[in-house]
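A single protein chain has been removed from this complex, and every other one stays in its place.
After this line comes subunit A, so read on.
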Amino acid sequence: MNFDDTPQEAEFRATARAWIAANAPKQYEEELRKSSLGRTVLRNANILEVAKAWQKKKADAGWACLHWPKEYGGRGSSPIERVIWQQEEGPFGQLSRMFIIGHGMCGPTMMAFAREEHKRTYLPPLASGEKVWCQLFSEPAGGSDVAGLRTRAEKDGDDWIVNGQKIWTSGAHYSDYGILLTRTDPTVPKHKGLTMFFLDMKSPGVEVRPIKQASGASDFNEVYFTNVRIPDHQRLGEVGDGWNVSLTTLMNERSAIGAAVSTGFPELFEYCASLMLDDGPAIEDRAVRSKLANWAVKASGLKYTSMRAISALSRGERPGPENSIGKLVAGSMIQDVATYALDLQGASGVVSGEEAELAGRFQAMLLRAPGTRVEGGTDEIMRNIIAERVLGLPGDIRVDKDVPFNKIPTKGRG
């Protein structure tokens, strides 16, 4: 049992470290380091531009999308090299959040299902950050139940005509392309009538409306499709096989392993170490200490669980469903941590923004945290994944499984 790199890993780490030290945009390092959930903003710069510039620089030097094949703009690295890169990139890695959907999900889906010429055309500018991609899956009627989506695609000669609405689409307002899951046959059970495409987000008939979130920020969008034409050659996978294609996309979400999960704990510990309560320093208080200790062991448990997963990766094993626990634990923890930090501030905890303690860091965390528990699968879906795929318990009973989609009731009360 050790934390040492193999000689090859050490060499890779040294090369990566040297290149990052010489090239990273250090003027933003402090701000990126201090940004926590809900607060990745740069005071004096447009974060998308900074992120694109850093990504392009990485791509030109061969450090973009490490695990992708070279011919599509990647480096052909092993998963463990990708993890080492993330560790070395440190706070600058936060900038890649702008590309996380494109690099983590759209790219791999294109690689698995797009035509060769499309891969060569579209993947390199995606890897280099010049083009941004989004993923158009969720709908008002299909969140956790993605297969319940209603956006229609109908064949018209060599094209498909798309009508409908998507929601919760991260980054659609600055995306150039998207992958889109549609219903092409409503007369068969819901998982069987779906088809996947990719499309140009500037196509006529695509309208993006940002959603103002509870936090006040607008990272997500509604996207409306009115008679949008998509050529058939932009179809990903077979007609009616969209569910399987989308599973490939969702499975790739899981390989974002090794990235540090934000729990809010380091921020809280630091805060309590300096905070004075009425009776003395917060960290001397028995109740505070108990809370901190309970969160400390969750945070360290997650850290070492991820190290165990990295060890498995370096042995060549694939990340499994057990990695669902990171988001599950961190999501509600960050919410609780933020709530507690505000509780410690007493009545003044209500003040947010620049005038608040730590410039409103915990208030921002509080308002962003509910999203973490929902996006990429709710806590409940994560628990189902663990129960079914790790513990082997029976799947949920799905009463609409064998019913043609157009016969499924759509209202709670008839």
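As a convention for this text, a contact is a pair of C-beta atoms (placed from the backbone, for glycine too) under 8 Å apart; a residue touches a chain by one contact, two chains touch by 3 or more; residues count from 1.
As a convention for this text, contacts and distances are computed from a predicted model.
Engineer: Using the UniProt record as the reference, specify the protein name of the hidden chain from among "YeeE/YedE family protein", "Carbohydrate ABC transporter membrane protein 1 (CUT1 family)", "Cation:proton antiporter" or "Dehydrogenase".
Structural biologist: The chain we cannot see is, by its UniProt record, "Dehydrogenase".
Engineer: Given that one chain is not shown, which residue among A:Val41, A:Ala214, A:Leu247 or A:Val297 touches it?
Structural biologist: In the full complex, the listed residue that touches the missing chain is A:Val297.
Engineer: Out of A:Ala21, A:Val41, A:Leu247 or A:Ala273, which residue would touch the omitted chain in the full complex?
Structural biologist: A:Ala273
Engineer: For a quick check of understanding: of A:Asp4, A:Glu117, A:Asp158 or A:Glu354, which residue touches the chain that isn't displayed?
Structural biologist: Selected residue, touching the omitted chain: A:Asp4.
Engineer: Taking the full complex into account, find the residue in A:Leu275, A:Ala359 or A:Ala387 that is in contact with the omitted chain.
Structural biologist: Answering carefully, the residue with contact to the hidden chain is A:Ala387.
Engineer: Among A:Ala53, A:Ile211, A:Ile283 or A:Val403, which one is in touch with the chain left out?
Structural biologist: The single option touching the absent chain is A:Ile283.
Engineer: Please identify, in ascending order, the residues of subunit A that touch the omitted chain?
Structural biologist: Touch with the absent chain occurs at residues 1-5, 9, 269, 273, 283, 286, 289-290, 292-294, 296-298, 300-305, 307-308, 310-312, 314, 322, 325, 328-329, 380, 382-384, 386-388, 390-397.
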